[in-house]
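This part shows chain A:
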Amino acid sequence: MLKVNDLKVNYGGIEAVKGISFEVPEKSIVTLIGANGAGKSTTLRSIVSLVKPSNGKIEFLGEDITGRDTNDIVAKGITLVPEGRKIFPDLTVLENLKIGAYMRKDNLTEDLNWVYDLFPRLKERHWQAGGTLSGGEQQMLAVARALMSRPKLIMMDEPSLGLAPLIVQGIFEIIKEINKQGVTILLIEQNANMALRTADIGYVMETGNITLTGSGKELLVNEQVRAAYLGK
Partner candidate 1 sequence: MSNNVLRVNDITMQFGGVVAVDNLSLEVNEGEIVALIGPNGAGKTTAFNCITGVYEPTNGSVSFYGKQLLESHPRGKMKKMYKGENAGTYKKRLVPTPDLITKAGIARTFQNIRLFSTMTVFDNVLIAKHMRAKQNLLTATFRLNYAEEARMRKETMELLEMQNLAHLKDEIAGSLPYGLQRRLEIARALATQPKLLLLDEPAAGMNPQETQELADFIRQIRDEYQLTIFIIEHHMDLVMQISDRVYVLDFGKLLAKGTPEEVQNNPHVIEAYLGVSEEDA
Partner candidate 2 sequence: AAETVKIGVFEPASGDNGAGGKQETLGIQYANSVAPTVEIGGTEYNVELVVVDNESSAEKAPTAASQLVSEGVSVVLGTYGSGAAIAAAPTFEQAGVPAIGVTCTNPQVTEGNDHYFRICFLDPFQGTVLANFAADNFEAKKAYVLTKLGDDYSAGLGFYFSEAFQGLGGEVIQDTFPEGNADFTSYITTAINEGADVIFAPTSTEAAQLIIDTAASQGAEMPLLAGDTWDSNVILSAAEGKNIQVYVTTFYQEGGNEEFDSGIKEWINADSTNLANNGGNDTVAAVTAMGYDAYFTALEALKNAGSTDPAAVTEALPSTTCTGVTGAIAFDDVNGDAIRDTAYVKVANTETAQWDFVAEQGVN
């Protein structure tokens, strides 16, 4: 579904991503794990053109989308849950959700009810300005907002960041559920344990390169991965 080939990204003089290639098959859950500063977020950001890659090719559904305008790429069915939540602070929770569905023209009621079911807290606070939500509430909103757009591929950058353990479990449930509904998922997680358990395929990134590839289960038992990321 998504094919990334020899992607390189520079920030000024620093090369944050140094020529990585990977694939996300349709209807799969793929996870990208790696230490701080490995370039995971940068990779996702360059897929939706928030940063311009200096080299490489990105294909989505067989179409070259490298360097296209972000809004065009999003229109094709990719959504990103950005790092740091990035909800709209001055819009209410409800408006944040509606803006998530900006590209859609159909009725939203059903989906609204769906995400409200997933995150009852949001329903409770639907009138509140996004900016005054607590960190975790904002994170829920960011995920919910992305779901509202009914994407084909959803990319999540640390969706469980700052969430209470109960909700973290919930997030992974949701990931599995929407995956069952046919949505493809590309996931970045610090919680490598959970991520690898959920994922069909895992990639390990280190300082701008992909160093390991395998199914989630394989990586979970890989010694190197255990030592570096699972802390056990």
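Operating definition for what follows: contacts are C-beta pairs under 8 Å (C-beta built on N, C-alpha and C of every residue); 3 or more make two chains touch, one makes a residue touch a chain; residues count from 1.
These made the cut because all candidates are chains of the complex that A comes from, given by their letters.
Keep in mind that this is a model prediction, so the values were computed, not measured.
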Interface partner of chain A in the complex, by touch - 1 or 2: 1
Contact footprint of candidate 1 on chain A as seen in their complex: 11, 14, 33, 35-37, 84, 121, 125, 128, 132-137, 139-140, 158, 161-169, 190-194, 227-232
